[in-house]
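Shown here: the complex without one of its protein chains, the others still in place.
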Amino acid sequence: MKKIFVTLTRNPLSLTGLILVGLVVFAAIFADFITPFPDHRGAVVDFLNFNQPPSWTHLFGTDLVGRDLFTRVIYAYRISLILGIVVLVIAVPIGVSIGLLAGYLGGKTEFVLMRMTDVFLSIPPLVLAMSVMGLLEPTLANGMIAVTVMWWPWYTRLVFNITRAEKEEGYVLAAEVIGASKLHIMFREILPNCVPSILTKMTLDFGFVILIASSLSFLGLGVQPPTPDLGSMVAEGARYLPDSWWLTVFPGLAILIAVFGFNLIGDALREILGVDQ
Amino acid sequence: MSLLSVYKVSKQFTVGDSVVQALDDVSFDVQEGECLAIVGESGSGKSTIANIILGIYSATEGSVLYKDKELPDKRGKALRRAIQLVQQNPLSSLNPRRTIGASLRLALDVHGIGEKKDRNGMVETLLEEVGLPSEFRHRSPAALSGGQRQRVAIARALACQSRLVVLDEPTSALDVLVQARVLKLLEDLKQRRNLTYIFITHDLSVVRNIADRVAVFEKGQLVEIGSTTDVFEDPKNPYTRRLMAAVPIVGRDEQALRDKLSETMK
Partner (left out) sequence: MSEPILKIEDLKLGFKSWSGMNDVLHGISLHIRQGERVALVGESGSGKSVTARLVLGMLQELKNTHVSGRILFEGQDINTMPARTCHAMRGTKMSMIFQDPTSSLNPTYPISVQFTEVLRRKDPEITRQRAREIAIAALTDVHINNPERVYDSYAFQLSGGMNQRVMIAMALVNNPTLLLADEPGTALDVTVQAQTLNLMSNLVEKHNTAVLFISHNLGVVREFADRVYVIYKGNLVEQGPTEALFEDPRHPYTQALLSAVPRITGGGIPDIAETSESFGLPLVAHAGFSEKELLS
């Protein structure tokens, strides 16, 4: 682990990624302390100050009801990161387990599991998420469910392919000859060999999850006001371009920074861990 | 008593539309305490019969008996423990993402050998028995050389405390000096632990020096079987003669033996 971190800091690109992500995470955790108007993340109204361009008091300006945009963007980061973590924490174990079972057991198990996965993979992700949201109330929690539902199949596919190859390796044969249980072989022998690919994908996915969640909010399906969400902010602000440009530009930049940072790290990880995806 | 009996075993594989006869009506015994070598070139069926003995494939026809009892297709832990394998490729036979210790402990854990708290100590003893420092149990396979990994593979076979060990080209991927050391180790272990070996190889020179009896396979059939001395000094089957005439040799006395064989072939 330490060696990976050191290598990441050597490369200028991945170092940039680390810095960007570091900033995002720092901001999300310490939002209460670094934002000038913490309560503006909620339902606060200050019509005297509404629609103000960026100034020293309000670094990113204010939104249409007078809330400090900087504060809202920082808190929105918190929401996005939580979303990312929850989605991946749920989707990855499900997807990985299905992939392992299908890849190692083969036969009917493989057929059933992989065809089911194919069904999920063949529906455009956003459409799937939208359908799920259509059935549920638009809240943050349900937004997370929607994104999770569309996310696990990609991990299944990834792990399925690796498992099928690793299944033929000598160490799997050795474990079988020793008499180890199938469960042991899948989760204690093969899974560790999938970890580099899974980790790399998770890092890249973080950025994507944020984007998808933002897209959902953009369509009005995700997080609801007054909870700040980067996508919703971009959507609302778009109507007031180019006059109140700060309403769109800063949230948009925030999305860009987060996604870009995660992508840079993910790319570097891919090279370091020798993953050829 | 024969430890293992292979009785009229045949094996077919379907590859697409065609059927490949990998083994054709093969029968032989393995006596307790001996080293039986199975030699042949690619396509001879030598690896197939090993896989059937190990329970990786099941025979299309015929049966394999262990201690006079037929080996079923699906094997329980006790039977798995009785017959173990040392593979050819030292690189792929150890899980790159687990330590040597973890790979060795697996056998102990699966079969409940010893008390849990003693098992790490048992792993260290095993490592020492195959000539490796006990602290290797913390290392990952990538840090070991080919010869060292092969020793670990041997230790793994010993961990199960099995009596019959199938060795599938265990030294073919190793350099000359390393091969000699590993073969010596195998010889010593066999003596010390009273093991029975089924040694599969294409290398006749190795066979001459390590096996008690030799079985020659050609295209799925057992064409000759006998004591090593008999088969090497007076090979009866023309294929056996051809094999021996083709073996690369390094000494004058070997040259004399080869010339003698080539004479009889003409």
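Each chain carries a letter (A and B) given by its place in the written order, and its residues are counted from 1.
Everything that follows uses one rule, which is that a contact is a pair of C-beta atoms (placed from the backbone, for glycine too) under 8 Å apart; a residue touches a chain by one contact, two chains touch by 3 or more.
These numbers were taken from a predicted model, which means no experiment stands behind them.
Q: Which visible chains touch the chain that is not shown?
A: Within the full complex, the chain left out of view touches B.
Q: Of the residues B:Glu187, B:Asp212 or B:Asp230, which one touches the chain left out of the display?
A: Checking each option in B:Glu187, B:Asp212 or B:Asp230, the one touching the absent chain turns out to be B:Glu187.
Q: Which is it among B:Glu70, B:Asp118, B:Glu135 or B:Asp175 that touches the chain not included here?
A: B:Asp175
Q: Of the residues B:Leu54, B:Ile210 or B:Ile225, I need the one that contacts the missing chain.
A: Answer from the full complex: B:Ile210 touches the omitted chain.
Q: For chain B, enumerate the residues touching the unshown chain of the complex.
A: 41-42, 146, 175-181, 183-184, 187, 202-206, 208-210, 229, 232, 242-254, 257-258
Everything that follows uses one rule, which is that only the chains that are shown with their structure count from here on.
Q: What does chain A use to touch chain B in their complex?
A: Going by the criterion above, the answer is residues 169-171, 173-181, 184, 188-189, 192-193, 195.
Q: Can you list the residues on chain B that touch chain A in the complex?
A: Listed in rising order, the residues of chain B that touch chain A are 54-56, 75, 77, 80-81, 84-85, 87, 89, 91-98, 103, 106-107, 110-111, 153, 156, 160.
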